[in-house]
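Entry: subunit A
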Amino acid sequence: MAVRISATRTFSSTCRAEVALSRAKAEEAKPRPQQPYLSIRNLTKRFEKFAALDNVDLDIAEGEFVSILGPSGCGKTTLLRAVAGLDVQTSGTVHQAGRDISNLPVSGRDFGIVFQSYALFPNLTIAANVGYGLTSAGYKRQEIEKRVTELLNLVGLADQAKKYPAQLSGGQQQRVALARALALSPGLLLLDEPLSALDARVRARLRGEIRDLQRRLGITTIMVTHDQEEALTMSDRVVVMSKGRIEQIGTPDEIYGRPASAFVADFVGRMNFIPGNLLSDSMVEVKGAKLDFAEPVGLGRGSAVTVCIRPEDVVLHRGNGSDPNRLDAQIGVMEFVGNHFSTVLHAENTNLNISADFSMNDVREFGLASGKTVPIRLPPDRLRVFPNPPSEA
Partner candidate 1 sequence: MRRFSTSATLFGLALACAVPAAAGELTVYTALEADQLKAYKEAFEAANPGTTINWVRDSTGIVTAKLLAEKDNPQADVVLGLAATSLMLLDKEGMLMGYEPKGIQALTATYRDPANPPKWVGMDVWSSALCFNTVEGGKKGLTAPQSWADLIKPEYAGQITMPNPASSGTGYLMVSAWLQLMGEEKGWAYMDALHNNIAAYTHSGSKPCKQAAAGEYTMGLSFEYRANKSKQDGAPLDVILPSEGVGWDMEAASILATTKNVEDAKKLLDWSVSKEANELYAKSYAIVAMPGIAKPLEFVPADIEQRLIKNDFAWAAANRDRILAEWSKRYDGKSEPKS
Partner candidate 2 sequence: MTAVAPTALAPVRQKLSADEVLMRIGVVLVGCFLLLAVVLPIWALLKKAFEDKSGNFVGLANIEQFFATPSLATSAMNSVFIALVSTVLCVGLAFVYAYGLMRTCLPGRGFFRIVSQIPLLAPSLLPAISLVYLFGNQGFATWLLFGHSIYGPIGIVIGEVFWTFPHALIIVTTALAIADARHFEAAQSLKASEWRIFMTVTLPGIRYGLISATFVVFVLVITDFGVPKVIGEQYNVLATDIYKQVIGQQNFQMGAVVGLVLLTPAVIAFFIDRIAQRRQTALLSARAVPLIPKPNKTVDWAFFAICSVIAAMIIIVLAVAFIASIAKFWPYDLTPSLKNYNFDMMDGGGWESYRNSLTMSALTAVIGTAVIFTGAYLLEKTTRFSAPRSIVRFLTLLPLAVPGLVLGLGFIFFFNDKDNPLNFIYGTMAILVLCTIGHFYSVAHLTATTALKQIDPEFETVSSSLKVPIYKTFLFVTLPVCLPAVLEIAMYLFVNAMTTVSAVVFLYSPKTTLASIAVLNMDDAGDVAPAAAMAIMIFMTSAVVRILYTIATGSFLRRAQAWRRR
């Protein structure tokens, strides 16, 4: 447990020291960089016959912020609770910092947790809430007070120490819960939909704050969320789940730009889904249009596939070369959505309809208007081709 910042050290109150510490922490871990901090293998959780988690494998590096993203009921919370030991998995293993924690009880594991409801003790002051674990761990009163002050400073609530949870706003309560979870300097921070009870503006602000704090402390963090924006903006890596399985693990960029499955493509961001047939390894026929695509799918000719492209990846064709995937398209109704226009394009001589987004500049420059026909291009490296799932074929 050399890696863990031991509970006996005093917490630095300055940001600089925090950074230094997290760096120190990272260095200590260096001798075995190949070993992940948290390692989940073959994790399966059944409720009766129903598999809420189905053979999940996941590695998380030290200091990493990983989001578990997926629709409601896909098993995110179940995964988190298995890691915490709250609902232990049916089978599979979890290793934390090289230690097998698969069958340890909650109290034998090393994590701090923040729930959607915060679960603050309503009858205790903010200070008592934050110091709850410390009191029990047998610290001296002065030490506890010092540490609580540090923690409250850390989350910017030093002046609220004497108040009760119900007297704070939702966002403040959330930060108290965070401070409490960090009190014993756990090696792992678990967040279950930590922001979903807050309104949009507070949520946006807290995203940044939590991410900031996590970076400063360098604490390995898993956050469960169903909000893609949250996952994409806060995380080092995002794990997309569906029906108890992991669909994709990747950086936010990869998840957004190169979704590994139709499910991920659909769940993250907006996406055109167009049924088609493979003509070759690099060409697909969709509704009468023939399109090139960059990444081979390894399916036979004639296979039914789904072709995906994000609306913002549809571009206006400049120049007049016969580039691949060039189409003439008629503009449908144009909808102004804040900072860009959204429209549906009908590709001439085909049955192909595609949603597309155009910037204000494009609209002005090309004089886009409803009913007008313009040349467009679907960049082959932006087209994603997925095999049709057998049931939908």
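For anyone wondering why these and not others, all candidates are chains of the complex that A comes from, given by their letters.
In the analysis below, a residue touches a chain if its C-beta (ideal position, glycine included) is under 8 Å from a C-beta of that chain, and two chains touch if they have at least 3 such contacts; residues count from 1.
It should be emphasised that the depicted structure is a prediction, and the values quoted were computed from it without experimental measurement.
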Original post:
Among 1 or 2, which chain makes contact with subunit A in the assembled complex?
Top reply: 2
Subject >> Parts of subunit A lying in touch with candidate 2, wherever the complex brings them together >> reply: 41-42, 84-86, 88-93, 102-109, 111-113, 115, 117, 119, 121-124, 132-133, 135-137, 164-167, 180-181, 183-184, 186
